[in-house]
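What follows is one structure encoded as structure tokens, with my remarks underneath.
Omission of a single protein chain aside, the complex is shown with its protein chains in their original locations.
Chains here go by letter, A and B, matching the order in which they are written, and residues are numbered from 1 within each.
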């Protein structure tokens, strides 16, 4: 059938508007609105002594100035802790505008509303805030030493102590033939979408309703937050995520202070108010991620099989914990990857620092966990003189062990039970794809050119598609148009296309007739959001179920009209027909008209439908009990637990031993996200993830100084890769369907980024023969490492075929 | 990130521009590729911008046997794609190829980047290495200022008060000479972590009589280092370019920053010196042969 588009590389339906300048991002909406700008703290930790706005009020064009004193009711209370957890014993959140104390550079202190953004910034410049500086805590080590405290009532700086264990790790380590221990670090990067955040709020005085456009990954939850904080009834608030210029996690946090303050101002002023976050604001007041210190002890046998793993970690959560401890939990539970670890204990302290908050960035704690586990595998191989691929192979969970229960509790509170997988298959494919066994040959060839070549690999398992639910609505109109909506949002993942493919396949309609809307609370009110590689799994399945509901109803109506058995009907190209009986058919659009007993002949479709309409049964109501008018269906998908995607990456690096420049010359990806809706989109996700992985391994870091000033808050100095820094990527797929959901999907959004740091660290270590225990690494740091006589040397010949 | 208020004037003559520049807080705007970010970040807030883009006569590249005179409105891209200028002084194209990305080179001016006096700018060091000068117009008249008298400190020149740098003059590459230019940067198109421009001159017997280098992102102001003693009297094939690199390392005094330690910059000075001298030497030998 021509409409079976599931699995095809269908070109994206969102592209035409985006390549012609007709996309609508938040900052494109509402010309002439008042503009908001913020006075933000220049200090990392300080007490606010005074805010003098007198000079600012003289600026022509100033409309309003708000400080904490102007907030009332729920707005004057701390921002919510979105995801509480019993182990998060000292949660702290800020206020929409700082009250008394600021905890990081960039925290909003004053909101200014003016006739345009230029004027608003002029006003900000004239506002004098006096501060008393307080001692500053920067970095996990300073936080755990706790000489100073971020929050005065949290003297040890510990927000949470996350702890899980699957057995007696001390005993298992004691009984192990070998053990080794090491400490390593990973630093901060950030999502850094090309579009910053933005909020546009319009208050409709006539019906006391609020419409907010915001660049978010969770419009339904922003809506609920606004309603609660501004004391509005939910139905009086509409929130729309229009085109969103990338998210990668930072836009899942909600409500951002600006998402409350801008609507508040719009209501108070009775005029539309607009805020477009600029790049500097994004650096110092959005969110970062990745910084951890990891102390790892592993026990293993003579064959390199892990017998016990003990991980002690410290996670820098920044100044506040609005998103709970999701990131350290994900690190803790995803760390074990594709391996069968008999006894595992993980303890991660989530600690406060006077820096920007830490919330999920694509991967959300998994890159750190992968870095811990995979570098452990490398060290075992080095210690035993074994091939790194072989050590991994010996520890893999076997295909017949699924479902595999790790006896851990995942971020969604559900058990970490892997649904399906074939990890050995991944490893085999990777070894072939990257030419692992030819590494020594290549090393010699590179050496002849004066380059030091190294190869590294890393494997991962990624919990994707966590619940609790998503919903889908599918409606066939009398025009034949099929409206599809789901509440979760889109930031470039091609949902309009992928979801349309699912509906086209499930319903049997041409994709051209399908219109998909996401992230608009006017269309769908219940949703969780786009994060944790969950959109295809959750909304994809929900929409499939909704489409199946529509299909069932369509067949029921058509069977009646065509006087056929439902089982003898099929839908193809938007026409319901009796299988094998040409001519015995009815267009789906006509079925849609028939589905509504009220059919004024407004259009040709309704007129045509009359020929099918029977006399009706006078003994029954026009709409049967339990039925509803219209050819539409809403359904929800709610999984018992997450699906687990998996993959393996390998990197080949060449290092110039004169300048210590690091060049990733090959990057190989084997990827398993179950059934694939659109391979073109999935590959695009992998490409993008790998670029962020390479960025995080070699280029990007948030460089705070001891005073908590971010030293590189610009694209000039925060080194997001250009095309010149990203290697070509070769990809191989494996498809192990999930048994947990109707479409057999697993998530694909984050996979590309997860193993980057681990496999590039491994490759560099392999190239230079020095231990790499802190990432990212730059040429200047590599130079320091190789000339440091105390740097740990790494035994050679743990790559591929021994030299 | 929006500029603070300023006044704007776009005079159509140099005299007018200079008159406007006599006002307090007036600043010249040419290509704006360094200035506009500073304005948007409100790190600079001049009272008046005097846009010289409409001043006639400043947009030419004048090539003679003596050298290349580059007008204040000549964009990097013009110089990059100017074969005649490249023939007389090859460093111009070789260095401008390293200036940021094409869209920036289309707008940014070579003279503007010299007047900006950023030690990370390519063209400041090229001016120094070639022994060039700038023409500074003031209400009192125009005068040539030698590069060594022009650069005072990072982002600081000896020019104060109302003035427009109307051109930069890059002397021609001497006979029997070769040049090379190379940078190491974190990302392609970034300001260099370290860059080196060199010239090597041979005598009639194809022996090195001069080897000189200037560096990018090393030191507070452009400096020219004479490395001849390490390779003097040698043929290009015999010359120990590594020794010249070692010598260079002892002559520079780099600073560390986010992207490179001082030591790493010193390492790169040696490496880039060796590499570029070897190429420049080979080029000189080719021209001599």
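Just so it is clear, contacts are C-beta pairs under 8 Å (C-beta built on N, C-alpha and C of every residue); 3 or more make two chains touch, one makes a residue touch a chain.
As a convention for this text, contacts and distances are computed from a predicted model.
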item: Listed names "ABC transporter permease", "RNA polymerase, sigma subunit, ECF family", "Peptidase" or "Carbon-monoxide dehydrogenase small subunit", with the criterion being the UniProt name of the chain not displayed; value: "Carbon-monoxide dehydrogenase small subunit"
item: Contacts of the hidden chain among displayed chains; value: A, B
item: Residue among A:687, A:733 or A:770 touching the omitted chain; value: A:687
item: Residue of B:106, B:138 or B:235 in touch with the missing chain, whole complex considered; value: B:106
item: Among A:28, A:125, A:165 or A:663, the residue in touch with the chain that has been omitted; value: A:28
item: Candidate in contact with the missing chain, chosen from A:726, A:745, A:758 or A:772; value: A:726
item: Chain A, residues in touch with the chain not shown (by the definition above); value: 11-12, 14-16, 18-25, 27-28, 31, 116, 118, 191-195, 243-246, 248, 276, 278-279, 491-494, 680-681, 683-684, 686-692, 714-716, 720, 722-724, 726, 728-729, 752
item: Interface with the undisplayed chain - residues on chain B; value: 1-12, 16, 19-20, 23, 29, 32-33, 36-37, 39-41, 48-49, 51, 53, 100-104, 106-107, 188-189
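What we mean here is this: only the chains that are shown with their structure count from here on.
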item: Euclidean distance of C-alpha centroids - chain A vs chain B, Å; value: 45
item: Residue ranges of chain A touching chain B (in the complex, touch as defined); value: 117-118, 121-122, 125, 278-280, 658-661, 699, 703, 711-712, 714, 716-717, 719, 721-722, 724-725, 778-780, 783-784
item: Of chain B, residues touching chain A in the complex; value: 1-5, 37, 41-42, 184, 186-191, 193, 258-261, 263-264, 267-268, 271
